[in-house]
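Below: the structure, in structure tokens.
And now, chain A:
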Amino acid sequence: MPTARTGPSFLWLLAGGVPVVVVLAVLPPFIGVYQTQQLTYGLAFAIAALGFNLLLGYTGLLSFGHSAYFGAGAYAVAFIIQRLHVHSLELCILGAMLGAMLVSALFGYACVRHTRIFFGILTLALSQVLYSLALKFFWVTGGTDGLRASWNGLTLLGGLIDFKGSGAYRRFVVSYYYYVLGLFVVAVLIMWVIVHSPFGKALQAIRDNETRAGFVGIRVRRYRWIAFIISGLFTGLAGALWVPLNGLTTPEVLYWPFSGEIVFMTVLGGFRTFFGPIIGAVTFNYLKVYAVASSQYWQLVLGTVLVVLVMLLPAGIVGTLGQLANKLRPKQLQQG
Partner candidate 1 sequence: MLEVKAIDTYRGSAHILNGVSLEVGSEEVVCLVGRNGAGKTTTIESIMGFLPVSGGDIVFNGESIARLPPHERARRGIGFSPEDCGVFPELSVDENLMIGRWLGEEIVRKRGELRRDPQDQAFAVFPEVRSLLARQGLHLSGGQRKMVAVARAMMLSPTLLLLDEAFEGLAPVVVNRFTEAVLKIKTLGVSILMAESHVAAAARIGDRLYAIDRGEIIFHGPPQAALSDERVVRALRG
Partner candidate 2 sequence: MAILQTIELKRYFGDTRAVDNVNLSVNEGEFVSLVGPNGAGKTSLINVITAHLKAGSGKILFQGRDITDLSVTERVRLGIARSFQLVNVFDDLSAFDNVALAIFSREGKTAHLSALAHRDHAVIAEADDILSQFGLAAKRDDNARDLSQGERKLLDVALAYALKPKLLFLDEPTSGVSTRNKAAIMDTIASVVRGRGITAVIVEHDMDVVFKYSDRIVVMAQGTVMAQGTPDEIRSNEQVAMALLGTSGPAAFDQHSLPQSGPQKG
């Protein structure tokens, strides 16, 4: 049996991915603390966008409430550090994943009964339940002040690395960068396997044609729910990783415009591609940082960019590059 292309091979992923990871790994000494920090933010958001895109790009569901799972992860970590006085980040992350899973399983169960715009509105409304609870239950969440989660009490890798003594902050930023990079690579690999698994194919089938998916025996609602939970887990992990870097979490990350930002990142990169959301998230982070730094009217700048992008680059950055490459390819063949 000739084995023609049936999917991108694992080797191909390694060939493309390893150089990128190597570059990312050697960067910190060259770019300084601030840029390392920004890159860490970008990677954390990339994990969130990757999770979000399992729903939008692969299952065809546009969630406008992913702030809830990001926030659930973030608050869980901050809560564990501050109130339970746990210092091991791994334990914190475990708790955060558990929290995000609970919330996404609960919300998802209600949401996957709907599709299209109703799904979007329902996810939004539910995420705002969490937001208003975070505002009101200040004895748990710190209300509008949020919860602090200071980095200097933390230990990584089960206590192997801690941050005491001089130059601790710098050490924290750099080691945390590698920590997040490592988890990012793991997350990408896991997501890559998921979308290329039979389960991932089933999700794409549901996205394409819900009716027929039922007629080949796929339990549409259950699969959507599972996708929802996985998506929530990834986004929750992102929230968990974001907190120590940011130093605190506030209700802002639960407010629905933040969900909009996650959508923005994904579409910016291109939601019909695997790597689009990653590129989009890193790019978005820089866009936002520079927009905020260069103008107090950063929303105006970002909003305009979004409008222009949607009008001109509907396939996103990666999607458009892919289309360009496709256009160029036949020409080269003709020329050659």
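Selection rule, in plain terms: all candidates are chains of the complex that A comes from, given by their letters.
By definition in this document, a residue touches a chain if its C-beta (ideal position, glycine included) is under 8 Å from a C-beta of that chain, and two chains touch if they have at least 3 such contacts; residues count from 1.
Quick caveat, the model's predicted, so the values are computed rather than measured.
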| item | value |
| --- | --- |
| Among 1 or 2, touch partner of chain A in the complex | 2 |
| Interfacial residue positions of chain A with respect to candidate 2 in the complex | 1, 3-7, 9-10, 193-194, 196-202, 204-205, 207-209, 211-220, 223, 230 |
